[in-house]
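Yeah, one chain of the complex is gone here, protein chain that is, but the others are all in their spots.
Note that the chains are named A and B in the order they appear, and that numbering of residues resets to 1 at the start of each chain.
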């Protein structure tokens, strides 16, 4: 493990992550990636600690990833799924969290459909003066930090497998395409990509990317042209670009991050049809011609094949990083659990 | 671990628990409470044994507590949840239990909405001459022994942390307030508190505490005044008191045990309204003025804040033992699994 100072008790948002923290996560994850290629893919680091997956909103994919990460650190795991639970009847979420605290949980991994729930639980833990850590595994449309960190790890290890670090992405052009308005993944990704010094280009239909969205990341007003909006979060460079067409975002892009389109949006009249969406914003081999020759495509999964991305492109290892993202997810979550938990054991 | 003789194969009810058995559980739990404060909160005691949580009625809280207790003893755990299971279709409960027996289960932790199911399974295991143990984790309105034992442990370690034992409660006045009629927790608590030599005062509206209830614990007829009923289960002292008002139960009480009010009761016309219930039987800081100055309040959880107990009182560590109860639960369940399982490994 890299020697490092890590003073964060909780991982709730990437909005205030420092460069040193990003690099610590990336380098710790790289160490675990190496462990995972060994004959025995397990380390005793968190033996005797309890990781509770408190999933008030169901998610098999993220929960399995955290569960396998915890088990490979030799932690014991508890799974709480609100959907099938009798626990929450009449009880507040804070009371549920405090019950798991009192049972001896060391790290709580929390997903909830409401933004801010992990923060509220973390604040309560701090108020009580206990050492339990809270890890946001997705809250409403707010943030999904471990997903953005695994995206960062996937990209940076592609550039330098031995030494992934934030500044490898400096100057890269990265497109984020799809339902940005409702995506917690997009919000966390934007924070981390801005931190790298990359040029971040968002592309979506106007209903899924309102102009006001940019103000979440910067109070400065940008250059409001008709088709694109350019804002500078903290300095003239890096910059965040908003587009309501796909092409300017893809032009010379190094990486294209696609977002999951929740089909429920259709019923809310935010989209004309899935076919039209795919025609305008779906990523295909043809559209990738606009990008740099060695462009790579990411998607947080699960993918609606033929909607966000064409089926053949998704399966093409020359372009698709989707499987790497899943593998990176385990290493990054091991890193986060390790960094949060190693001080406690 | 304390040296002890423990000959019980199953824990189904506290009705016939002996003083020696209570004290063995309390002292074994105290040993585990100490283990839980160590750096490595895990002991290899039950390695290679299987604890199956057979929850025919769903309960996240109790199931998680047993699961964490089993894992801290290094047992393997299997979770069976009837709600999401295809197993029981057409199959009898005894057949389900025998299937888990045949798979190599060493201890079965059983919850069922019908009273007597754990007893029936235990009887079948004994008839088959197998060494598997059955632990009642709540059956209908019958009993919930591990909950009453953790309440006992919470109270007795408060009085003497180093040496919890039954007789520490002798002469204490303990009020049990709420839906006593439907509460398996209350039934188990009454058995254990009578065994301590405490004065046990039950308080509830008449619909939730029928006079006949007392006959469950004593065949002697008591002093039937208009507002209270006093019966002596086995000797002139200790005694069990029934009240249909809160105040006489709280008067000079050392401990107040509140019970969960299941809101479904409302539909059965057993209660006028939750607000009126709270006004008459809800525990508040003001009502605690009647009790001893250092009175403590317990609740098995999950709590309906503002119904059984006022929200601020629940969170006040000066009065509330609710979080301690959850922590005690893990230690007590480790003790029970250890006592049932240690002869088998």
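Here are a few things to note about the model shown:
Basically, a contact is a pair of C-beta atoms (placed from the backbone, for glycine too) under 8 Å apart; a residue touches a chain by one contact, two chains touch by 3 or more.
Quick caveat: nothing in here was measured; it's all calculated off a predicted structure.
For the chain left out of this panel, the touching residue among A:94, A:115 or A:303 is A:303.
Touch with the chain omitted from the figure is made, among B:98, B:172 or B:299, by B:98. The missing chain lies against chain A, touching residues 36, 39-42, 58-61, 64-65, 67-68, 71-72, 81, 83-84, 263, 301-305, 307, 323-327, 329-330. If you put the missing chain back, the residues of chain B touching it would be 47-50, 76, 78, 80, 84-92, 95-96, 98-104, 345.
Rule of thumb we're sticking to: only the chains that are shown with their structure count from here on.
Centroids built from CA atoms put chain B at 43 Å from chain A.
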